[in-house]
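On to chain A.
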Amino acid sequence: MYTPTMLLAILPEILLLTLGVILLVVEPFWKAENRRNAGWLTFGGLLAALLISLLFARPADPQTVFGGMLRYDWYGFFFKMMFLFAAAATSLFMMDHEKLGRRGESYLLLLATTLGMCLMASSADLVMLYLAIETTSIPLYVLSGFMLDDKASTEAGFKYLLYGAVTSAILLYGFSLLFGFTGTTNLDTLGNALAAGPNMSGLVFGVILLLLVGLGFKISAVPFHFWAPDVYQGAPTPVAGFLSTASKAAGFAVLLRLFFAAFPGFASWPSILAVVATLTMTIGNLLALPQTNLKRLLAYSSIAHAGYALIGVVAFSELGRASVVFYLLAYIATNLLAFGAVMAFSRITGSDDIKDFSGLSRRSPWLGLAMLAAFLSLAGMPPFGGFVAKVIVFAAAVDKGLYVLAIIGILNSIIAVYYYLNVLKFVYLYRMDGENEEAHPIPLTRPYAIALVVLAVGVVLLGTLFGPWFDWSNLAALNLF
Partner candidate 1 sequence: MSIDLILFLILAVVAVATALGMLLSKNAVYSALFLVLNFAAIAVFYLLLGAPFIAISQVTVYAGAIMVLFLFVIMLLGAETLAPSKVLRGQGWAAFGLAVVLVAETVYLLVSRHAAVGVIARPDAFLNTMDSLREIGKALFIQYLLPFEVTSILLLVAMVGAIVLTRREKGG
Partner candidate 2 sequence: MDWTIWVEWLIKSLFVVFALLTGFAYLTLYERRALAKIQVRIGPNRAGWQGLLQPVADAVKLIFKEELTPAKADKLVFFWAPIITMVPSIVIAAVIPFGPTTTLFGRTIVFSVANINVGVLFLMAVASIAVYGIVLAGWSSNNKYAMLGGLRSSAQMISYELSLGLGFVTAILLGNSMNLHDIVDAQRNVWFAVVQPVGALIFMIVTLAEVNRAPFDMPEAEQELTAGYHSEYSGMKFALFFMAEYQKMIAISMIAATLFFGGYREFWFLKDTFLSVDAIWNIGPWQFQAWFLGPIYMLLKVVVLLFFMIWIRATWPRIRYDRLMSFGWKVLLPLSLAVVFISAVGVLVAQQFDNNWYLAIIPIFSSVAGLVAVGFVDQALRRKSYASH
């Protein structure tokens, strides 16, 4: 009944939980001034978890474990590794945050939400899936509102909670209808039952809409994107970075698995998603244009990126799935880098207005370089990861004959270049007031330095040596079901 495979399948989760418990037990005994070390502990633990999982928990042939609750496959595994990596980077960013850094609880919540994401990526059952989504969301609500004496953060936490609660209720309603139609909660049997049963395409169409509301909120796709700018701006920046990357990737992981496993035979959802993708890209980019606050700009840009990634889902092919996985990988690295650079800057200056970035390249050349890499990659310029990711996504669309969608995507990328370069204009071309940048250096603490270097190297690697990464994405996509 119990096999070692079961434990291997949840090895990353077990390690995360162990780390969380260690943190919870050890942290109260530390002196207040040493509490920042909880960040090192978390970072080290996450890296160790990542390495141990990579060494020992690689899946063989896909199989379901725990009575069909989880599917142990490369797809889930690949996403889990992404989440662990994103969490490790985020824990570094959190360390020097004024409010988060010295509180063991914040790291614990980070670990818990990562655990939820890992389960989201590998759930093969609606019950498990819903629990995993909640396990992901609840710590994020708390983290977004972590700064109690900051009104914007409280608002962010509350807004996120309200939107999250409503959409998750709608998602649950969709799940319950699915269960009602088929009498099963298992994704595989559910897909078969829907295909074999009487024609219920009208009802299933409704269910798909309900599911889209829930998952659209997670990936902040239009028209469920309203929360994103306010929450990203109000939440502590490391949390916003994590929200916009790992949380979004987890949403995509579920979206792909759920729609490909449960509704393979229903032709309606790719066309709905095509509309959503178009709207998401266009509205995200157009609204990003007038922004003056960099965190808000990144929020709208992250909405737009969800749209690009959706193109790969719409393509409904193996290449499409692989392109989504690769896109998410590149996007996680790039966006974390962008948020990290913004954090490092605003920690010293206390501002994240775009115009205050004037003269950054002279104040801190390395930080400027990190911004350059991040924003060019977001804009989709070679030789950075964002470029390859976009090319593959558009290729997947063209491959399936979705020329219009590809063209819309390309047009949107061109719009996006404008506002990304606009930020770099301030960083590289403009000078500070008084032009004495040398008097206002921006020192980087060690955690920031490590995280930014690793992420920047990652972004470049993803854009140059993309072969192995793409192979892995392909493997994950093939393994989906």
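Per the selection procedure, all candidates are chains of the complex that A comes from, given by their letters.
Methods note: contacts are C-beta pairs under 8 Å (C-beta built on N, C-alpha and C of every residue); 3 or more make two chains touch, one makes a residue touch a chain; residues count from 1.
In this text the structure is predicted, and so the values were computed from the model without any measurement.
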item: Touch assignment for chain A within the complex, options 1 or 2; value: 1
item: Parts of chain A lying in touch with candidate 1, wherever the complex brings them together; value: 1, 10, 17, 24, 66-67, 69-70, 103, 105-106, 108-109, 112, 115-116, 119, 125, 127-128, 131-132, 134-135, 138-139, 141-142, 145-146, 148-149, 157
